[in-house]
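Only one structure is covered here, and it is reproduced in the block below.
What you see is the complex with one protein chain gone and the rest in place.
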Amino acid sequence: MKQKKVLKRATPYLFILPWIIGFLVFTIGPLIFSLVMSFFNWPLAADPEFVGFGNYMEMFTSDKQFFKSLTISLKYAAIFVPLNMIIALFLAMLITQPVRGVKVFRTIFYIPTVISGVAVSILWGWILNGDYGVLNYLLSLIGIKGPKWLVDPAWAILAVIIASAFGVGSMMLIFYTDIKNIPIDVYEAASIDGANPARQFFSITLPIITPTILFNLITSIISSFQQVTLVMLLTGGGPLKSTYFYGLYTYNNAFKHHKLGYASANAWVMFVIILCLTALVFKSSSAWVFYETEAGGAQKKAKKGGKR
Amino acid sequence: MKKKLATMLILALTGTMVLSACGSKEDDGKTSDGKVKVRFASWDEAEDVDAQQATVDKFNAEHDDIEVTLEAYGGEFDTKISAGMGSNDMPDVMYMWNYPAYAQGLEPLDSYIEKEGEDYKKNFYDTLWNYNSYEGSTYGIPIGFTTHALFYNKDIFKEAGVEEPTNDWTWDDVKAAAKTITEKCDGKKGFSFQMKPDPYDYEMYLWSNGTAYVNDAGELEGNLNSDKAKEVFKMFQEMEKDEYAVATEKSGTDEFRSGNTAMYVYGSWSINTLKEDGVNFGVVNIPSFGTQPSVSILSSSGISMSKDSKNKEAAWEFIKFWTSEEMNKERIGMELPVLYSVVESEGIMDQPEYAPFYTMLEQSSDYTPASFIYESWSELSESLSLSFERVFNPSAMEDPAEVLDEAVQQ
Partner (left out) sequence: MKMSKVSKVIIYILLGLMALYFLSPFIYMLFTAFKTEAEAIAYPPKLFPAKWLWQNFKEAWNAQPFGTFLWNSILVTVGTTVGQVISCSLVAYGFARFNFKGKNILFMILLSTMMIPWDVTMIPQYMEFKMFGWINTLKPLIIPAWFGSAYYIFLMRQFLMGVPRDFEEAARIDGANAFQIYWKIFMPILKPSLILVGVLNMISVWNDYLGPLIFLQDRSKYTLALGLAAFKGVHETQIIPMLCITIIMIIPPIIIFIIAQKYIVEGTSGSIK
């Protein structure tokens, strides 16, 4: 009897055991190691030298690029995260509409996500080239002189956003899966009550998918801070360092300037910032995310009869 | 049921432990059949790798006791080498160009070279040794190089009725020709240069005008912001302002290939592509500023050995093979040969598209790039790059004098 109780209490841990093992074996070591590195002057081949909080001091006091890159990344996240989520949700709603041929569109919207990042970046470089690019050529045909996308700092961040929104398919698919899993009778009940589609969306669909909204919000905040590949290949951080994102800044400190300790410090500061943002989002989430597993609310009632 | 799963998980756990314990045996640098293993990393692109593999295979066939494996990383070479060096697991032999950044992880090769006798070293173009050394030690054996030269499109010159460039052209000649071409040929630009030039490359224009980024003591003041340096930047900026030159987003090769620009300065990298495209082009020396012969930067490729290599003898054996006359000949078309004997026997100087690169090499022998002098070059390079962009980016177009004075202050 006692044994059974122990086992029962151990059950949840057994479920999460794979991750715990993976964390202990593969993740925690390198994480701690990089934290330790951040307190060292750690060149590529020579011996490391302990500098205490030196790297962190340097970042906050003498490295101007640190604040610049941080601002750029914050700005990018502030535009990109909501925009990407709205587009993804909008597309997900579109592809759930019961019209003929919608399957084809579903695939079309997903294709860009599947294309390898290297080729996509090069392709966008061609399309957005100011003097000889396809986009400006097409614009010139209808009499518009297009901006120098990748040369004019005012346009470059927009160019990066356009190119990165191209890969919105994954998020769309996540929303789509969630929307598709809403039981039909929920809508039927609402239809009888005379709710129009817009109301249906705001009072039924949206509340039910709040858990995935939370997921997409947090993961896209993280990924927008870690954006490297696209800017590295598309703009190289330019023009005039206007797209020198924090992720690129960290990457270059590590792999171009070979200051591994300093790059680790960069990464850990970013970690703290993201962690705070995430914690804020989580704190606020109790007000707007509705989980079925929690105690009831108005939304719950509507879904109660839901057959899954 | 629960028990079964628990046992399974425990098994999985121990499995990983055992796996990791088994795997951790020390690598002794030998293959299973007792041959000495030599890892060789190259940055060549896919197209050239097959040819490389064939020559590596040839070396392996000739040596019973050594097995060289080729690793090709293309444009990601630097990331891979950095990662390898940071974790003490470098290839035994690797291509190398950025000696100031990597020298600490490389084996000094002077004693190896000495053993090969005087003539071995002498057969290489002398200037190349400077570029494969750092702080007095030689870290790489030259395998290829390129200087820069002026490429021009013969068809466009004909169309505009302008006489073709010669090896004696000055920048004034270039400007005059570019002006005429831009006026006469609709939609074409006379000249192109990079909007965001690599500071390493760009120093050649300062050299050509009798100055440099830094003096021997590594000071920027009075060098980078000297009047002569400002003159260079002003000249390029004016060409752009007057719209007979275009500042390109990338190297300028695409614009030149597609016949949108008539001239640009670049390394020998684009020759093969231009030939494939059937562009009717010519190559001459870099134009001079009129006071002294023009100078070019050297982009050199060498082959280096890791200081941690377990099989240095075998590695050197392979390096010798890779830098031999035979291999220099084999690489023609991919690399410019670096041995006097090969350049002579293959008649390279008679080929008009290659000769200027050797002339530029000889004219540039007494110059040392700032990257070999200035302590933290990679950071300086990044900030210089931004300064240059401020001068050449059409949405900035700042005054070069001010920008350079400011750059020196930092």
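Going in written order, the chains are labelled A and B, and every chain counts its residues from 1.
We adopt the following convention: contacts are C-beta pairs under 8 Å (C-beta built on N, C-alpha and C of every residue); 3 or more make two chains touch, one makes a residue touch a chain.
Model, not experiment: these values are computed from the prediction.
Although one chain is not drawn, the whole complex shows that of B:N225, B:T253 or B:S304 it is B:T253 that touches it. From the options B:T55, B:T79, B:T180 or B:N215, the residue with contact to the chain not on display is B:T79.
Within the complete assembly, A:I174 is the residue of A:V51, A:V81 or A:I174 that touches the hidden chain.
Seen across the whole complex, the unshown chain contacts chain A at 9, 11-16, 18-23, 25-27, 29-31, 33-34, 37, 91, 94, 96-99, 102-103, 105-120, 122-124, 126-127, 132, 134, 137, 166, 170, 173-174, 176-178, 180-185, 187, 191, 197, 208, 211-212, 214-215, 218-219, 222, 226, 228, 247, 250-251, 254-255, 260, 263-264, 266-268, 270-271, 274-275, 278, 291-293, 303-304, 306-308. For chain B, the residues touching the absent chain in the complete assembly are 1-2, 5, 16, 19-20, 22-25, 27, 39, 43-47, 49-50, 53, 69-77, 79-80, 83, 86-89, 91, 251, 253-254, 257-258, 260, 267, 269-270, 273, 276-279.
Quick note on the criterion: only the chains that are shown with their structure count from here on.
In this assembly, the C-alpha centroid of chain A lies 36 Å from the C-alpha centroid of chain B.
Of all the residues in chain A, the ones that touch chain B in their complex are 7, 10-11, 14, 17-18, 21, 25, 43-46, 125, 129-132, 148, 150-154, 236, 238-241, 252, 254-258, 260.
Across the interface of their complex, chain A is touched by residues 2, 5-6, 9, 12-13, 16, 20, 78-79, 82, 85-86, 101-102, 104-105, 195-196, 246, 248-250, 254-255, 258, 260, 376, 378-379, 382, 386, 389-390, 393-396 of chain B.
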